[in-house]
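Here the complex is missing a single protein chain, while all its other protein chains stay put.
Our next item is subunit A:
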Amino acid sequence: MDPECSRLLPALCAVLADPRQPVADDTCLEKLLDWFTTVTAAGSSLLLLQENPCLVELLFRVLKSQDLSSRILSFSLRLAGIFAAQEDCFQYLQGELLPMLFGEVGPLGGAAWTAPAVRSGWIQGLRTLAQHPSALRFLAACGAVDTIFSLQGDSSLFVASAAGQLLVHILDLAMRGPARGRCSPQACDWPACAQKIVCHIEDSLCSIATPQVTQALNVLTTVFGHCRGLWTQGLWVRLSPLVARLLEKDPVPASHSLVDLLLSVARSSVPSSDRGLWETLAQTLSHLSPTQAGPLALGILKLQDCPQALRTQAFGILLQPLACVLEAAAQAPGPPGLLGGAAGDPMTADTLLCSKSACVGLLCCALTHLGLLQPLPQRPSPWPQAPLLGAAVTVLRLCSGSVAPTSDVGGRLCAILVGCGRVQRAALDFLGALSQGAGPQESVTQVFSVLLEYLMSPESSSMVLKKAFQATLRWLLSSPKTPGCCDLDPRTQLFLRELLPVLQKRLCSPCWEVRDSGLEFLTQMTRHCGGQAGFRQALLASEVPELTKQLLQDPESYVRASAVTATGQLSSWALLAAPASPERPGAQQKSLLVELLHVLCADSEGFPRRAVMQVFTEWLRDGHADVAEDPERFVARVLQAASRDPDWEVRAQGLELALVFLGQLLGPRGSHCPCAVALPETAPPGTLAQALPEAAPPGTLAQALQVLCRVQLFEFAFRALFDCDRPVAQKSCDLLLFLRAKAAPCGSPQEAGDSPNVASVEATLQRWQAGEQGQPLGYLEPGAVMAVLRSIDLEGLRDTLAESSDHVEKSPQSLLQDMLAAVGVLGENEADCY
């Protein structure tokens, strides 16, 4: 321990043990514990206590004091646990202190025990302490295990949960003993402590009180989730009959916890030794209600290795609700549905019809589970893509009231589901997930038709519309391309022609969320299909591009930001403008650049400005026609605007843009570059990068530096280097390091190092560093820049910036000082009183 800390420690311990000087800030105590954990991890706890007797004294005084706050008591228990985690220190404390802290004579029996913090501290102290066999003996001797059993039912959930965790830890510690292989189920050779815990679990599993069963199941779930010893297999053999017996009860108690346990066991090493587990799982699936069985079925299907029959059963459970819906909505007996023609489970049908909440809950779970399963490699095969598509479409139609079921059940389902936003959202998500698989022509037509119905319906809420847009995008992107060319197939094109007027209307919605979702959809669609003739044709024939541009003036900043991104994307694909006049080709495009620059300079909100910077960076990277005309001027204007921006993300994005520009001028970073910031892998055609290969000759480099000076990139970067927001400074540092590395082989340190220009720049930079950023740098010569770059300790700066912002204040010494100062012990604050 640092001598200064050692010096401060006695005073701090005195403060902590003094009830008249309460510690106001809990976080200080937490930090103190963290510090002691670090100190004891690095060295001997025993030595620490011997060198700092005040610590043991603190623990004694805490025990003796009657009116100490519960938080100090809790702290002391945890502190003692940290020290006693090392066996020699444990022996040192065991004689008197530990029994007094953790035994029945300690807080356990006193009034302080009523505070949850004390009970929690007691558990955490023991949890830290229990690291060695001596600790196990101590626990047995002081009867702590029984106390932990009772704390499992504690009124504080934190305490109860921690008690369960502690039991698992103790069991694991006991069973981890030397050379324990696989234990027999009878466990006559199990350590007494483990025997006791297991017996307690057995008793709890047999209890008629559901909370106790839940506690036992939760402990077991943690055991099988975290403990890897072979003994867990023996434990399962011993306990599985009791678990199976739970299934005989009606209703099955603690079904959620039971499902968690079974899945935890199934994921552990148990299945390799006990095939009976699969049987238990199958039984559980058939005993639980449809709602309870869903998560178990999903868990089973996610398992890598499990019998096919069980997988089929589990998949059947997930499909049941949708099968019931399909059956109820069927106009006439159709082809075998989801369950291969088998009738839907009456229990599932009952659950669907018994109440709106049950129906909605079950359907949403089924849809979500199937949606999660769809992309997994271990999903059931064959995957019933067509019936699932049919089911998703039917659910959506029932929700919109556009299907007219003839059956009584169908009518009741329709009455329950109509207008239900939750099911609509889940079904649209699921429908989107199904886009990854192919489907018969007829199903896909139905999908497009139901999506269009939702997008058109005035009844669709903004969230439902957002999901509908997302699902539509996924289906459009996954739709097959016309053979022989990369264009959209005729059916998709037809859909697109119907979709665009709807999108047009949605872009005029009075609800900003809808306008925003519409713009996001357009952006994504353009990003992926901007080059496809069918899409281009349909889009250009519509008013969507013009409307999008108008939304740059939207009163809602999120919509403006999305409009910026969308117009940027449209412009990249030359989809924005109506045909420009012959005498001024590209006039419209230019005006967008001006318009976006105006947003960057004038918009009062950060989101649109950030969006503009991203669009500009993308334009520069991809060689957008307007930018490529005069990239130097473009970069100069953007950097000028970004440097004044109050939003650090805009400034950081400015550096990103500068980096792209640098990459294009000097070539991408090579192996000698030490920077961490990633650059685009390939430079688009038609940019400056082609003209300047990576190892640029000195002449070319000089030219590049001239360009950089002209666009005032250095002024921007140097300013950013001393930015009050750390990410900006870090990015700038990386950029300058990159630049210096690029220039290093070429330049010579003498060329401008001593010129007055350099001195003035350095003086200005020092002022900037001190926070006076008013003065501009003025025009810089490349030589001066290189000299300044070499003179600044960029590596040192980078390391400093890499430290967290509170690294100076985080030292233990500062912590101790702060704590003492807070209670006025350090004395210097006393002067403030006069």
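Here is the rule we use: contacts are C-beta pairs under 8 Å (C-beta built on N, C-alpha and C of every residue); 3 or more make two chains touch, one makes a residue touch a chain; residues count from 1.
Note that in this section contacts and distances are computed from a predicted model.
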Chain not present in the shown complex, as UniProt names it (candidates "Immediate early response 2b", "Proteasome subunit beta", "Neuronal-specific septin-3-like" or "Integrator complex subunit 9"): "Integrator complex subunit 9"
Listed residues A:Pro3, A:Pro346, A:Pro555 or A:Pro646, member touching the removed chain: A:Pro555
Contact with the hidden chain (one of A:Lys505, A:Arg767 or A:Arg790): A:Lys505
Chain not shown: contacting residue from A:Ala14, A:Ala140, A:Ala358 or A:Val418: A:Val418
Residues of subunit A in contact with the chain not shown: 401, 403-406, 410-412, 414-415, 418-419, 457-460, 504-506, 508-512, 514, 543, 547, 550, 553-556
